[in-house]
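Up next is chain A:
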Amino acid sequence: MVLPCAGPMTSHASEPVAPGDDNAHFGSKEDNLRWYREMLRIRRFEESAAQAYTRGKISGFLHLYIGQEAIAVATKELLQPHDQVVAAYRTHGFAIAFGSAPGACMAELYGKATGLVGGIGGSMHFFDRKHQLWGGYAIVGNHVPVAAGHAFAAKYRGESGVTLCFLGDGAVAIGPTHEGWTLAGLWKLPIVYVVENNLYSMGTPLSRSIPVEDITLKAAGYNMARERFQVTSVAETKARLGEAMRLAREESRPVLVELITYRFRGHSMSDPGKYRDKDEVEAWRRSDPMERTMQALRRLHGISEEELEAIDEEVIAEMDEAVRFAEESPAPAPEARFHNILAES
Partner candidate 1 sequence: MALIQIRHAIRDAIAEEMARDERVFLMGEEVGHYNGAYKCSEGLLERFGERRVLDTPIAETGFAGVGIGAAMCGLRPIVEFMTFNFSAVAFDQILNNAAKIRHMTNGQFSVPIVFRGPNAAAHMLGSTHSQAFEPFYAHVPGLIVIAVATAYDAKGLLKSAIRDENPVVFLESELMYSVKGEVPEEEYLIPIGKADIKRPGKDVTVITWGQGVPVALRSAELAAAEGIDAEVIDLRTLRPMDTEAVLTSVRKTNRAVVLFHGWPYGGVGCEVIAQIQEQAFDDLDAPVLRVCYEDVPMPYAENLENLVLPTAERGLAAIRAVTYRR
Partner candidate 2 sequence: MATVVELPRLTDTMEEGVIAKWRVAVGDKVKRGQVIAEIETDKATMEFESFDAGVVLQLVATEGETTALGAAIAVVGKPGEDAEAALAAWRGKSGGVAPAAEAPKAEAPAPKSEAPAPKAEVAPEVSPAVAAPAPAAPAVAAPAPVEDGGRVPASPLARRLARENDLALTAIRGSGPHGRVIKADIVSAIEARSAAPKAASGAATVTSGAVDRRGRPFVSAPDRPVKLSQMRKTIAKRMTQSKREIPHITLTIPIVMDRVAAMRAEISQAIEGSKISFNDFVVLAVARALREHPRVNGAYSADGIVEYGDVHVGVAVAVEDGLVVPVVRFADQKSISEISAEIRDLGARARSRTLRPEEMSGSTFTVSNLGMFGIEHFTAVVNPGEGAILAVGALSDEVVAEGGAPVVRKIMRCTLCSDHRLFDGADNARFLAALKRLLEAPMALFA
C-alpha cells in the first residue's frame, strides 16, 4: 500500500508570520541593547560594503546579509570554545558578529593584504579560525560534508565541540548536501545543520526548487532531529537554536534546523530583485528582527531617539573606520600568490 507523504502538500509560505509583541520575544534591556547594536553593526557593515561596491572599490560577487542579522548574533551567543561554524558565501554577518575586525573584513572585500585571508579569498571565502568561523564556502552545498568531517573529528577525539553548518535553502537540492546529511545521521555526528531559508534560491522561489514546503521533513530520512521557525528575534532564535545545539552536544545527535528569514537585498549586488514585489518586501520589513528590537528598546526600555541615534553614529563611525582601513591598506605583495599552495615540509 502506498502511504501518503509525511509532509503536507501545501503551498509554500511566502508571507511572514506576524510576530507577537509579547516580552518573551525580547530579552533584558542589556540584551536588547547588545543585540540591537550587533545587528546594526552587521547591517551598517553590509551597507558600507554595498556602497564601496557601487564606487567600484569592490568587485566580484557580494552577497549581503541584511535582514538575516539576528541569526548570526544569536549564534555568536551560543558558541562554546570548541565549537565551529561553517557557512556558505553569505558570511560577512557571521564574521562581524563573531568578533572579526570590521577593518579586516572590509579589507578582504577590497582584496588587501590586511584582509581576513590576506586578500586571497574575497567576499565568498571568509575564514577566521580564531573567531570560530570555519568558512566561507562558495560552491553550493560542498561544505555540508566538510562540516560533517569537523563533527566527525570532534567525536573521534571525544571532544565536546559542536559544528554548526549554515546553508541556504538553495543548497538543499544539491547532492553533496544529502551525502553529508547521510553520514552525519549514519554516524550520529554532533552537528547542527541550519538552513537559512530566505525563500529564494537566488531568484527562484522555493515552490519551484524544493518539492516540499517544510525542508526539515528531509531530516527523517537522515535520522536527524528537526526544528523549524521564523526568525523574528534574537531571543527566540537563540533559545531554539540553543536547544538544537544542546541535543547535538549532549546526545551526539545531528539536528536539522530550518530558519525562515528574509534578505532585504538582492541575492548579490548584481541582482535587480525583479522576482519579488515591493509589497512583499515591505511586509517582511515589518517583522525585521532588528527593527523590532529597536522598537522594543523604545517601548519596553524607554530608550530615546537620541540614544538610538548615538548608537547608530558609533556604529557608522566604526564602519567608516573599517572602510578607511581597507582603503589605506596595501595590496598583497606579488609573491603572496605563491604562498600557501602547498605546505612546506
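Everything that follows uses one rule, which is that a contact is a pair of C-beta atoms (placed from the backbone, for glycine too) under 8 Å apart; a residue touches a chain by one contact, two chains touch by 3 or more; residues count from 1.
Regarding candidate selection, all candidates are chains of the complex that A comes from, given by their letters.
Worth saying up front: this structure is predicted, and the values here are computed from it rather than measured.
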Legend entry - Complex partner of chain A (touching, any copy) among 1 or 2: 1
Inset, instruction - Would you tell me which residues of chain A are touching candidate 1 in their complex? - result: 117-118, 120-121, 125, 127-129, 134-137, 139, 142-154, 156-157, 175-176, 179-180, 182-183, 186-187, 339-343, 345
